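Pasting a structure below so you can have a look.
A single protein chain has been omitted; all remaining protein chains appear in their positions.
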Amino acid sequence: MNSIDKLTEIFSKFPGIGPRQAKRFVYYILSRNGSFSSELVTAVENLKKEITQCAECQRFFVYPERSRGAKLCSICADDTRDSSMLMLVPRDIDLEAVERSGGYKGYYFVLGGVVPILEKEPEKKIRINKLQETISKRKNLKEVILAMNANADGEHTADYIKEQLSTAYQGKALAFSILGRGLSTGIELEYADPETLKNAFLHRTK
Amino acid sequence: MNSIDKLTEIFSKFPGIGPRQAKRFVYYILSRNGSFSSELVTAVENLKKEITQCAECQRFFVYPERSRGAKLCSICADDTRDSSMLMLVPRDIDLEAVERSGGYKGYYFVLGGVVPILEKEPEKKIRINKLQETISKRKNLKEVILAMNANADGEHTADYIKEQLSTAYQGKALAFSILGRGLSTGIELEYADPETLKNAFLHRTK
Amino acid sequence: MNSIDKLTEIFSKFPGIGPRQAKRFVYYILSRNGSFSSELVTAVENLKKEITQCAECQRFFVYPERSRGAKLCSICADDTRDSSMLMLVPRDIDLEAVERSGGYKGYYFVLGGVVPILEKEPEKKIRINKLQETISKRKNLKEVILAMNANADGEHTADYIKEQLSTAYQGKALAFSILGRGLSTGIELEYADPETLKNAFLHRTK
Partner (left out) sequence: MNSIDKLTEIFSKFPGIGPRQAKRFVYYILSRNGSFSSELVTAVENLKKEITQCAECQRFFVYPERSRGAKLCSICADDTRDSSMLMLVPRDIDLEAVERSGGYKGYYFVLGGVVPILEKEPEKKIRINKLQETISKRKNLKEVILAMNANADGEHTADYIKEQLSTAYQGKALAFSILGRGLSTGIELEYADPETLKNAFLHRTK
């Protein structure tokens, strides 16, 4: 395979990118001068060098000095946060979205994906073993918030996790919660589904 | 103007219909046999005959026997509902959506529209006078739920109504509430805005 | 069925309209005052009164004085047009589009639809008998232009018509042509299919 086809193949694996757009990316790199592709190579190489995975929440973060002790991200290293709450999110980008919203002050755990309905090997789709380890270590933990996408796969992932954790922590008083349903910004009443409307009424604010 | 152009003009006023689609409607009627257009004419004529506007909530409803007393729709005529709550909705179709969701058991008032931002004559856009009348008559009323679309015009309409009603009912203990924000069905965390995420966390359910 | 449901059902049959939008149309009519629905009724009634179908090309047109002789539309009545050419179009609206483009000066015939692939009763989908009559009467006719949509159903309709007419007019020297393929306005080379590009090159203009 020549290098145009090879790079097209790699870009085709990027989320949301088909073979046609992947090829446009390759031609875009070709059309730029040599320093652009050098910059790209350097940035990809630095990514693996500078970024490490948090030993606690499993998110990726910039870790400039690798030598010093435990690899904790800034959130997990912050002991002023509320240790009674752990929010489970599918991906790094979801953690960032919740953190940006400013409402939550507990800790996180990044599952690394979702468990689709009918998935035969759910334990390969999310970090369920790491999650069980994390929970067993967190002594003050009282509430696990299942922050899933509001769709069928999200609900299925929540069900799977609850089932796995319930059997493991039967004795422990561990509460599970899910994110509240209601009107997302931009939604019109006419197009909202019954569950959304029901919850929007239930969670009305004065 | 000939009748093709005239009818095209009328259909162009229908919500979401441009001149091109309006013309397709006209040609569709022409392509059907005569009984189709007779059916259409009869249905439009019956609409105005059979339908009346509820004296209370202002929604349109089928009212077979015009002669009998007050014109109340089935919801306003149902005195087992919770008279302490009045939900304000922009349109008939929104009332139907909320009612179908099954969670709300109070009464409604249909505003007949929204007040867009920068609107100079807001009192012509919604039934604000009728609303004030209705509220002054409802002795048990404790909570007015502003069920608006989750967008800028919706928020502006809510602000306008609160302002109008506050000055009128200063003495009365009238609570205002708005529908809860949260994850609408189908929303992914990554694409949810900060306010939605904040409220989804706040309104999490166990 | 009440009149809201009845009228919703009728509007649902309009091209491109689903039940939800149909209902919005009904509520729109209700929200307008009485004169709007009267206008609508009058326009629909006038449509059937004023409009007639051209005895030649089968299109619908405004025919103010019904009494006088043959019912011909302005195009078919215009004997300065080129009688050697007959363009077959699926619908009235297609005839209007071609006529507006200004390039064609022959006569038309409106088929009244298309013949979808796998259609079992093609003779019920288009006016094939009327077409055969029309062609047998047109003595100077030399070319039949099959002006179909550039999709699979369009090609199938063209094939069906050619087959039907060929057996009927075997003796007659009747040429068939189809509209030229090439770049439609707005198309980018990258997204054009091979056939379009091939024809765009073949039909290049100097």
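Labels for the chains are A, B and C, by order of writing; each one numbers its residues from 1.
In this text, contacts are C-beta pairs under 8 Å (C-beta built on N, C-alpha and C of every residue); 3 or more make two chains touch, one makes a residue touch a chain.
For clarity, every value in this text was computed on a predicted model and none was experimentally measured.
Listed residues C:Val41, C:Val62 or C:Leu179: the one in touch with the omitted chain is C:Leu179. Considering the whole complex, the residue from C:Ser74, C:Asn140, C:Thr167 or C:Thr205 that touches the absent chain is C:Thr205. One chain is missing from the display, and on chain C it is touched by residues 89-91, 93-94, 97-98, 100-104, 145, 147-151, 175-190, 192-206.
Listed by residue number, the positions of chain A touching the unshown chain are 2-4, 6-7, 10, 13-16, 21, 23-31, 34, 36-37, 39-41, 43-51, 60, 62, 91-93, 112.
To be clear about the criterion, only the chains that are shown with their structure count from here on.
Counting the residue numbers that touch the partner chain, chain A and chain B have more than half of them in common. Inter-chain spacing, taken between the CA centroids of chain A and chain C, is 54 Å. In chain B, the positions touching at least two other chains are 91, 93.
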